[in-house]
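Could you have a look at this structure, given as structure tokens, before my questions?
Excluded from the complex is one protein chain; the other protein chains are retained at their positions.
== subunit A ==
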Amino acid sequence: MSLLALVVLPVSFALVLGVLLVGLLTGVTAGLPRASDDVGRAARRRVHLATGATVLVSMVLGGLALRVADDRALAVTPLAIATLVVLAATVLERTWPRPSGTLRTAGIRPRPEPPRLLHRLWWGATWSLAGVCVGGTLLAGPDGRSVGAEWATGSSASSPFPGARYAAPILAALLLCVLVTSWGLRTVEHRPALDAEHAQLDRAARVASTARLLRVSTVGTLLTLAGTAFVASSSLRSLAESLRNNGAPIPGQAPFDWRQHLAVTLLVVAVLALGLAVVALVSAPTRRDEAQPRPRASAPGVVAR
């Protein structure tokens, strides 16, 4: 089994465990206001159902991922799981009740902003992974799966390395994940609101839904980034050592050449990505004061009927 597989397999497990943690420990639904009537209880049930479904789908897909043997398929497994989980959560979002009857009422408040930290983490992880993939493709050898160097008297190569062979499917999976997540976020934003009496519950449920989608997508992307950066780092370090041992004429060799520097940087990126994945899992969807409606000085108007 390749090094990539050895890295990505635990990464898949980590994703499953991470989503479980989201539901069980950080309490995505913990901020939901209590409800005493049917509408509120139904809304709370719906949020709990979505969280449960997210955990269940993650577990099933994580279990199936263990049977994947192909190294390229394994490389995209965390992103594929994240995409499918986001897809399932989005489909559930579309089942919220739609307005009916001739008399319809809606609040005039704009939708809550998406959780800022998660949103930034998601975009940061996406661009970082894309950057590592593009960089890997540029550095890799013609086979797209190794990195090497040649000099007058010899050559050396190290693999696996995230060249085009791995970067292309990862980038395709990343694009798909971004598209599905964006669709999910738009679905959450545009789903019909509960009535004015349940405005606070509606707001909390919407923030929880947005956080759920962003969490899953961010964790999938960060774990792929960690795996990819770690594999690239290992190959570069191995290549640099090999060059030194063979006495290759590398400019600026002592004590490290640029490959060694890059390997260390990528290792830091991998560790940082894992740390940020944990942050994405445990961060609160929003600050408590942001979840509360902003009070206005003036009294609301009355629509006489």
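In this text, contacts are C-beta pairs under 8 Å (C-beta built on N, C-alpha and C of every residue); 3 or more make two chains touch, one makes a residue touch a chain; residues count from 1.
Note that contacts and distances are computed from a predicted model.
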Mind telling me which option in "ATP-binding cassette domain-containing protein", "Rod shape-determining protein MreD", "Carrier domain-containing protein" or "GntR family transcriptional regulator" is what UniProt lists for the chain we can't see?
"GntR family transcriptional regulator"
What residues on subunit A make contact with the chain left out of this view?
98-100, 102-111, 189-193, 196, 199, 293, 296, 298-305
